[in-house]
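A single protein chain has been omitted from the complex, and every remaining protein chain is retained in its original position.
Right, chain A next:
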Amino acid sequence: MASRTVAKDIITLRGSAAIVSEFFGYAANSILYNRGVYPEESFAKVKKYGLPMLLTQDEGVKSFITNLTAQLSEWLEAGKLQRVVMVIMSKATKAVLERWNFSIETDSDVVEKGVSREKSDREIMREIQAIMRQIASSITYLPCLDEPCVFDVLAYTDTDVPVPFTWIESDPKLIANPQMVKLHSFDTKKETQAI
């Protein structure tokens, strides 16, 4: 019995990668909704992380995000992904208006040796919840995006990673003189470790 409960709580890197890439999918949807990149009516509500999350129903966007998260998952499992950035640009001028950075720290031990760490599902979920809430609250200080916008996703990987078929190498699309705000973070490994 004891081993069964323990098994449920162990998050392996593979499990970890799945959590992170799934999180990214939901976060991306949340950003698209909250920043008004796509019309409200094109989103549907689902329950996730104990919150009402909105997912796009637009087939194009849906498949884009699905392919994206699959690729991210692959890179994450190999420990090659450093950062993911969601870029919001003006449709007309292609000027970059906002960048949403997701910085990733991979525990190299886990990649190499396959050691598993423990952290409860619930705890991770709480941390993710906090981030989702922050994204939604950011309207407090973000400017209104008055014009039609489009989005794109950039991935910062290790240099030895080949560029997959549906991706291209790109410039970083930075914003000049940005105002930068740090939000919460979550991680899937245990902070303290009993020895």
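What we mean here is this: contacts are C-beta pairs under 8 Å (C-beta built on N, C-alpha and C of every residue); 3 or more make two chains touch, one makes a residue touch a chain; residues count from 1.
Operating definition for what follows: contacts and distances are computed from a predicted model.
Asker: Write down which listed name, "BUB1 N-terminal domain-containing protein", "Superoxide dismutase", "Integrator complex subunit 11" or "COQ6 monooxygenase", is the UniProt protein name of the chain that is not shown.
Answerer: The missing chain's protein name, per its UniProt entry, is "BUB1 N-terminal domain-containing protein".
Asker: Over the whole complex, note the residues of chain A touching the chain we left out.
Answerer: Its contact residues with the unshown chain are 34, 36, 40, 83, 99, 101, 103, 133-134, 137, 139-144, 146, 172, 174-175, 178-183.
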